[in-house]
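Every protein chain of the complex appears in place save one, which is left out.
== subunit A ==
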Amino acid sequence: MSDIPILAAEDVTKHFESRDGVGRHVTVRAVENVTLRLHRGRIAALVGESGSGKTTLARLLAQFYPVTSGRILLRGEPVTGPDRRFAGEVQLVFQDPFASLNSLRRVEHNLRRALKLHAHPAGDEHVRELLGKVNLTPEAEFARKLPHELSGGQRQRVAIARALAVRPSVLLGDEPISMLDVSIRLDVLNLLARLRDEEGLALLYITHDIASARYLSDDVFVMYAGQMVEGGPAESVIQEPKHPYTRLLVDSSPDPERAAGSSAFTAAEKLGEPPSLVDPPPGCRFHPRCPFARDECRTEFPPRTEFPDGGWTNCWLHVTRPEDTPTP
């Protein structure tokens, strides 16, 4: 963990200039001072409900658009823009496999272009090798297929194979299984785990499903309304959530191992709405939904508190003031 991260977002912020329903100019504060580091051979899960800025963060990491502030570092070097070299290192797998493949082009077109663009041999056997890597057999048959002849899971495998074709060192998966049939989700997760183990890829696995994050990932990061609120080794974050929002996520995820009825949240709090990112609450953006909110939560974003198990959180409940007694 102490080596240089392959890809890192350091204190990045992204504000979108946009227009509201009646055409007025608004600023959407989608990501706020977020740091995320990806390491070789590890899967980091990014968890948060819809609209929390997960896709925006992934696209910042992929250089889809420039950061408003902060830096994206590739092997410790600041990235200046999306050039071919960057594309050869960092690839993104989109959420919707029905939209990420050109409906008029065969599977082999996607793979062959990816190989050629990065000066890798692009013969039929190399296309077949890629398809084999994502378990699409018989390879020769799949190579000739058009997207509409494939199921969602098969399309997502093609999208993964296309990303792998450039031989990247980082793969960003934006909810890669959320649009797939439940029956094949596990296969795709296992494929991602194999890529980490066999190819040593650094993976970012975005999800709103904390159970799959626990199944797949080594580290878990939790985002709420554009702010990163907690992170650390997967077991520690999920077994002992420190931030009340993580607690809420874990409690509302079905898990047979955990006894029901232990939640500190009432049903009403669980149903609370995530805040507007145009005019977000000051301080910790979770405070309007937090049953433990204090005065400082409403005014100032808390500093990071680190724990012996490797986890950390940004939450006033865990900040030890000199005048306070340490929290038990």
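Here is the rule we go by: contacts are C-beta pairs under 8 Å (C-beta built on N, C-alpha and C of every residue); 3 or more make two chains touch, one makes a residue touch a chain; residues count from 1.
The rule we apply is simple: contacts and distances are computed from a predicted model.
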{"item": "Protein name, per the UniProt record, of whichever chain is missing from view (\"Cytochrome c oxidase subunit 3\", \"L-lactate dehydrogenase complex protein LldF\", \"Peptide/nickel transport system permease protein\" or \"Dynamin family protein\")", "value": "\"Peptide/nickel transport system permease protein\""}
{"item": "Residue among A:75, A:148 or A:294 that touches the chain left out of view", "value": "A:148"}
{"item": "Of A:4, A:99, A:140 or A:278, the residue in touch with the unshown chain", "value": "A:99"}
{"item": "Option from A:62, A:161, A:225 or A:315 whose C-beta touches the chain left out", "value": "A:62"}
{"item": "Sites on subunit A contacted by the missing partner chain, in the whole complex", "value": "62, 64, 82-84, 87-88, 91-92, 94, 96, 99-105, 110, 113-114, 117-118, 146, 148-149, 159, 162, 165-166"}
